[in-house]
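All protein chains but one are shown in place.
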């Protein structure tokens, strides 16, 4: 009887990481989420992760995230309950949660731009409660979840919630990487390193990784970068031009989000090249049209649509994409405050992606 | 005997418009050009034109153009002499001169980027003497000339030397205009109006022309613009957003080359849209990545490669492209100084393209 | 009381055209359709049409259509009732019905191939009851209907249920028609003529229409064909080669579905050209790889996905696509048996598309 009571208690509240304004995080008891729409599912999270964007939120840079929000948009879990109009999933299914919520019927969804879905987009851990909790409610479950084989490694697959599709779509695909290309990636953080992994799927001849931190550059080298450039001396441009016989690169991928790194991309791009912006920017940058107007370049920006997720999942399953090597640290949900601290100090902690286990 | 002497004189000198530093133009006698390389041809010009870029040169904005240079990169004429390795042309052929010189064998030419040909590019009236003269030497004649039927209208075809391929490639093709799109063209000068003509080949649903001058906007309307916006009140953005039910446009084409017009493009582009820069810029612009990083836009820059020239010629011949309506004024070569004055005062003179007849 | 009874009767039965095996059609009273799934809508049909595929069905060529099926996959109407999970439509909305039913969430829908939707595809008037009736049930109403302005012309818009998207996607887009191209369309029936309309949106330089019937060729000419070839003398290939200076065409579009017309396409395609098959074929054809293996051609087949429908609707609304001129005959639903007879005898009756009014 006591046991029933306890069990009942467990079923109605859960642990969750809650944002309470800039630099205010708390691990709290919150009501377990319930179905709201018939197309919702509630997922019991088994693995989640912390994204660089979560740090932006923590600093107060993302005004759509308000006090009381449960953070997190990455996760793997088990279907707990489904709405009456969820067609493709059942209680007990192991699933990957996509960061992108999409209705599947609006004009943006119909053209594959789910990032701008009129009824969705990036909602989780932003305008609705997210995945850094024991449970999460997923709207439009049929389009926002992917079924997983029971034996797949959570740690590899959780990289597909946000990190690898972002790298693939905003970096590799927007950059139109082709076999034989020379590619520079500016920023060897978790997204830049994921861009390195997805870019290799297109067999460029050269991948030049640029960062301020030698440790991260060593990781990049171990992930397949053919050249590394430490930009802390302010001479990254000269070094890249020397490494490319003065030609510059075919593709420059910005994976930081500040003016200095965007400038490097503009300076090293060869005529006909592509600059793919992946970084989240807080300020305008100077675009050097006085020089680039005649350079036949293509510059792209993108919020991930997650259309590449099924392909990336297939590649992990086929053994052609070792997503797990992005994981540098593991914590339990009870330690998530500490995990954030480690991630905020990523360079010193040699952190890439931090996985949270429930 | 006198006649022979005069004739001899006529054969060795010619009239040519010569640049002598900022704001210094003179119509002078210059030696008639001779073949230098075996792949050269000398063309007797029958029709040429003045390009907006010539005005930039006149202001001293193009440092590669030095004192003594014959200006002009547009022209139709008759082959006068050919080098021993010109394969496809003969004396007496009527030809169109492309602004782009290309070797046809370098890495850029092989990938269709003749604008950046390692042995060519935009040379005419820039780093070598140009077409605003009685004769011009054309390097790599086989790739730089197009044979014309004897009965074609020079005035229509001379628009293919620079104006229409620039509009097609840097504007319409880079903007990926598709049937049903909404397109805004910022700047209704000769290039913007040419963009309007080439954009219509892809049947957008809406073409919104934006300019400061009501006369030019009326011309745009007569060319097929579905909406016009006079931006002199500083409210172009609000007007375009109202005309598009708040959605913005699928394609924004910048055809001026200044910060204010580039800003309009950034403000009216819808998620997933394309900004095609056609204007020649002298200064950096601010790129609003703090907003656009998540907007899935594609921004392009391009120097024309002239690969679209054969297609555009076919369209003129088939009667599907009325290039001649771009011509607003006609002068003889002897009046070219006056023609420049009219073109410099284009709005008041209601000038679009000015054709020079020899 | 009597009136109530009659009214009740009217509300539960309806007139519908029913297939009873090869060459057996009947206009019958059938129960008015009801919602089955929560994502369904029931539409009161105001306008429908007869498609060439309906004639194939009538001949018994489409085995998925069984005795008792209400035919028709084209229609415009008014929303009568909606299921509890229809989000975007309400009773009284005027709507266009797409021939393609799509779930919006399966792997095919996610990549824009709704024709092969795992839960849909071409179902209407095929494996479920269709639109040649007073009412029809539409599954997945949110993805299968398009809202129409109240004042739009039904006759123009009903061409968007099947005819024009098929022409656009299977013909024009698969054929990659570009400005300046020479295009041959083999077959000037309702689909071939629709291909002509959609192909013109891309401004080819030449559109050569090939058919056995001079009347249809005259219609083609009035729709914008630049050349017409009557193939009844068996010399279509020679004529097309002569019209193209021996080069052949850039794009050949097959809009009949038999070996003879497919052979013409293979014989007139130029190196680098595209053959787009639109016709519904009942037998294999010979592919002349002994000649084409080295010809750099692209051959496509396609069942329409209807992704182009919103764009085509926009083009009709903008006045850039005169779909209504495809309509040659009009009948009331009570006369539909006669309408089929006219359509079966299309050449003699000078019929293109036949519209049925309720």
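Every chain is named by a letter (A, B and C) in the order it is written, and numbering of its residues begins at 1.
Note that in this section contacts are C-beta pairs under 8 Å (C-beta built on N, C-alpha and C of every residue); 3 or more make two chains touch, one makes a residue touch a chain.
Remember, it's a predicted structure, so these values are computed and weren't measured experimentally.
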item: Neighbouring shown chains of the undisplayed chain, as defined at the top; value: A, B, C
item: Candidate in contact with the missing chain, chosen from C:68, C:92, C:224 or C:282; value: C:282
item: Contact residue for the chain not shown (choose from B:34, B:59 or B:85); value: B:85
item: From C:15, C:116 or C:324, residue that would touch the chain that is not displayed; value: C:116
item: Interface with the undisplayed chain - residues on chain C; value: 108, 111, 113, 115-116, 257, 262, 271-272, 277, 279-290, 292-303, 305
item: Touch residues of chain A, complete complex, unshown partner; value: 178-180, 200-203, 205-206, 226, 310-312, 314-315, 317-318, 320
item: Touch list for chain B against the chain that is not drawn; value: 38-39, 84-85, 87-88, 103-105, 107, 109-112, 142-143, 307, 310
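As a working rule, only the chains that are shown with their structure count from here on.
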item: Chain A and chain C: spacing of chain centres that average the CA atoms, whole Å; value: 43
item: Per-residue overlap in chain A, given as positions that touch at least 2 other chains; value: 111
